[in-house]
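Omission of a single protein chain aside, the complex is shown with its protein chains in their original locations.
Moving on to subunit A:
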Amino acid sequence: MLTRLKTQVPLFSMNSYTKLGEKLKLSGLSLASTHSHVIRLGRHNSKMAVCIAVIAKENYPLFIRSVPVQNELKFHYTVHTSLDVVEEKISAVGKAMADQRELYLGLLYPTEDYKVYGYVTNSKVKFVIVVDSSNTSLRDNEIRSMFRKLHNSFTDVMCNPFYNPGDTIQSKAFDSIVSAMMVQAS
């Protein structure tokens, strides 16, 4: 049993990497073709997201990362507070419509300095991305694609047979995806 698992794991993860790579490439292409000016602007902005968080169904953090590390606490508070809005938005959608609900929740709320976006998977895992308010280059589409990437990577984490659902995420692959979203190469 164990040996079978062992042989399977590397195969599996390799698959996921290639899949991921394709997706990255695809999203990159679409970005380049439709919003070339956005990308140009984005390069000047060294950061895309300032904080990315994954929150479990039971509303405890599975993963949370923010760029100005000294402000980590503030982002924790912000993300935690945003959960109220997430819940409100989910409950706003009727029970019957729940399965057709769009995963992307849009802007949760703006604060003076940040904009907070939300995304909820079907298993009620929440993704929250906090963006600097001054960062005007990020449109809804970019946020959406960021969430999609995040969701894909999260799915890969969940598929890892050695990952215990409910544990904090410590996957390097996931980490690198998040880092890529937070700090843009410039």
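Please note the rule applied: contacts are C-beta pairs under 8 Å (C-beta built on N, C-alpha and C of every residue); 3 or more make two chains touch, one makes a residue touch a chain; residues count from 1.
Just so we're on the same page, contacts and distances are computed from a predicted model.
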Looking only at "Calcineurin-like EF-hand protein 1", "Trafficking protein particle complex 8", "COP9 signalosome complex subunit 3" or "ATP synthase subunit delta, mitochondrial", the name UniProt gives the absent chain is "Trafficking protein particle complex 8"
Touch rule applied to subunit A and the missing chain gives residues 56, 59-61, 72-73, 76-77, 80-85, 87-88, 91
